[in-house]
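The complex is shown incomplete by one protein chain, all other protein chains being positioned as in the whole.
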Amino acid sequence: MKRLPQWAWALAVLALVLLFNLVLTPGFFHIEQRDGRLYGSLIDILNRSAPVSLLAIGMTLVIGTGGVDLSVGAVMAIAGSVAACLIARPAESPLGGINLHRSTPLILLAALFAALLCGLFNGILVSWLDLQPIVATLLLMVAGRGIAQLFANGQIVTFHLPSFSAIATGSLAGFPNPVWIVLLTFLIFAVLVRSTAFGLFIEAVGSNPVAARYAGVDARRIKLAVYALCGVCAGLAGVIGTADIRGADANNLGLYLELDAILAVAVGGTSIMGGRFSLIGSIVGALLMQALTTTILTRGVSPETTLVMKALVVVAVVLLQAPAFRSWAVGITRRRPA
Amino acid sequence: MNRAALRERLPVLITAAVCVAMYVAVGLRFDKFFSLRVFFNLFSDNAFLGVIAIGTTFVILTGGIDLSIGSMMGCASIMAASLMQNGHWPAFAALSAALAFGALVGWCQGALVAFFRLPSFLITLAGLFFCRGVALRISQESVQIDNPLFNSLAGFQIQLPGRASITATSIVLFVVLIVCMFVARQTRFGRTIYAIGGSMASAELMGLKVRRTLIGAYTLSGLCAALGGAVFTLYTSSGDAISGTGLELDAIACVVIGGTLLSGGYGSVFGTLLGVLILGIVESAITFQGTLSSWWTKIVIGALLLMFMVVQKLIERAAARSR
Partner (left out) sequence: MITLSEPLLELRGIVKTFPGVAALQSVDFDLLPGEVHALLGENGAGKSTLIKVMTGVHAADAGEILLGGKRIHPHSPSDAVNLGISTVYQEVNLAPNLSIAENVCLGREARGPLGIRWSDLRRRAEIALDRLGLKLDVRLPLGSVSIALQQMVAIARALDVSAKVLVLDEPTSSLDANEVAQLFGVVRSLKDQGLGIVFVTHFLDQVYELSDRITVLRNGHKVGAWRADELSRLELVTNMIGRDASELDRTEEAAAGVAATGEPVVSAQQIGTRHGVSDVSFDIRPGEVLGLAGLLGSGRTETLRMVFGLDKPDMGKIERSGVPIRRFDPKQSIREGFALCAEDRKREGIFPDLSVRENIILVLQAKRGWLRKLSFRSQSALAGDLASRLRIHPPDLEGSIDRLSGGNQQKALIARWLAVEPALLMLDEPTRGIDVGAKFEIMSLVEELRQDGGAVIFVSSELPEVVRTSTKVLVLRDRKAVGMLEGGQVSEERVVREIAEGGA
């Protein structure tokens, strides 16, 4: 018998949530087409889960190596500020002197490059300075929003550039662009990790770092790469967030999203301790979280409740993953020798 | 002092030196900075941060981390304010309820970490969500307090010459500082926390009460975070559910800058106070400057944090080599 993938139960819960809505929320499955774009709760879930899905893709690799990246929210803010400042070019911004002629591709690249640098910074701290991942990424989590505000000179920089806004608000073949971006990113990453040996090396490093060294796997380079890639994913999420509101809000863009991303990865069946990871699982996890949020909102429950609920889900998922809890639940360790 | 003891105190000595140097440098740069008033304001303006950072020092000394403290502060602040304003509770009852809530959440987090060996950053991340959610459920608007007893408490201060004063919030900070220094240095609980940070497995084999102590550390951290919320409420005479957003990072930064190793085992409560003062000096300097904006604080703190982490790593490596 082929074993079910670890994210199967996340998918099952997602199906349950949808089923619940099918029965109890009128119009939840209603999809209509206006101006060549699809609208409806389901499309909304796909669209709104895009930033978390992107973060989760990068975070999956980082967690796969046994690390974690707490700075992704702040990196989103940095990428967003860079993009907004390069478009609007406010005089007070240190980036004001750079003229990319409002070219959307160049601005996108610049924002992603900034995010890549952030990721490399994290990667260097973790792999070369050998700092604990939580600590290393905490640094950028603290300073990152300061840097984002530095670029924007403390303002919420707004801009008008339809081709750039279209990254978030446009649509293709009926689906919003962010959905396509997530799909494309997912495919690229899937190819990157599974058509090369990169994914195997990540899993080896996360599964047993000592054995990885004996087997000649260069853990440092692997770690550097995953943090860099995680940074790029965060940058992409930041660009979408910025394009969506046509402005960069360094204080709030991506706030607490690192938590959602970690949650999506854990729900998607990747062990928080590293090792085997599943990109598709993380996407399912992100969709599940968004489906739950949307359900709560459409049922008129206050949005703060989602925070409490997410907290309880995190604890439940982590508990279920913990060997100590499992054996306790089974009752084997009822009386452990002191 | 011999070399070994010196090496152990090196981080906190560096912090003290940096603290004094910054104080002098800022004082030379700006007139009026060297006044008693500005000096005592450093304490009253940062009292809530100080109380929270001191409390979370214990968790970090065990080698864990508590990310829930910022939202716990917001939660306690809105809870106390709302109980007084909307629930018409007496001031002390409302404050006690908020403190009890902080201790309870801290206890739960500690129990999950200690019993099931769950990663502390994940559990307290969940705690962060939970507290912020509860806070926003209580009230999304900030709540002004006009409880007479509370207001007299908030307005209490000891006048000093030169228009300086010691406020109620600073007094709370000093009391917490002294109590926590006592706990860390003079009690079995405190020393067990250091032992756990040194090596959890060894602490267990030494027959120390590891689980109970771990739970105690997280409870203390939660309690101090709630107390920080109460201090913040005194400071602003209002409760606000979104106060303390991102404060966990400032607090952890203060602890690290104060010379406590994030891997646990080394550090001091007093060092954390120095870290808070450094943060306070940076903030006042930026206020005195007038043209620099507040985000510079975060960048400077980030740079200091990086510097201290690298220094700690170097000390650690030097220690490993001399073994």
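For reference, chains read A and B in written order, and residue numbers begin at 1 within each chain.
Everything that follows uses one rule, which is that a residue touches a chain if its C-beta (ideal position, glycine included) is under 8 Å from a C-beta of that chain, and two chains touch if they have at least 3 such contacts.
Nothing here was measured: the structure is a model prediction, and the numbers come from that model.
Enquirer: Which one touches the absent chain: A:211, A:301 or A:324?
Expert: Going through A:211, A:301 or A:324 one by one, A:211 is the residue touching the chain not shown.
Enquirer: Using the document's definition of touch, tell me which of B:58, B:194 or B:232 contacts the absent chain.
Expert: From the options B:58, B:194 or B:232, the contact with the absent chain belongs to B:194.
Enquirer: Out of A:31, A:109 or A:197, point to the residue that touches the absent chain in the complete complex.
Expert: A:197
Enquirer: Hey, which of B:93, B:175 or B:206 is the one touching the hidden chain?
Expert: Of the candidates B:93, B:175 or B:206, B:206 is in touch with the missing chain.
Enquirer: In the complete complex, which positions of chain A touch the hidden chain?
Expert: So the residues of chain A touching the missing chain come out as 195-198, 200-201, 203-204, 206-208, 210-218, 271, 275-276, 337-338.
Enquirer: Which chain B residues would touch the chain omitted from the figure, given the whole complex?
Expert: 2-5, 7-8, 182, 185-188, 191-192, 194-195, 197-199, 201-203, 205-208, 265-266, 319, 323
Criterion: only the chains that are shown with their structure count from here on.
Enquirer: Can you check the complex and tell me which residues of chain B touch chain A?
Expert: Residues of chain B touching chain A: 65, 112, 115-119, 121-123, 125-130, 132-134, 136-137, 140, 207, 245-246, 249-250, 252-253, 262-263, 293-299, 301-303, 305-306, 309-310, 313.
Enquirer: State the interface residues of chain A toward chain B in the complex, per the touch definition above.
Expert: So the residues of chain A in touch with chain B come to 68, 70, 125, 129-132, 134-136, 138-147, 149-150, 153-154, 250, 255-256, 259, 262, 266, 272-273, 302, 304-312, 314-315, 318-319, 322, 324-325, 328, 338.
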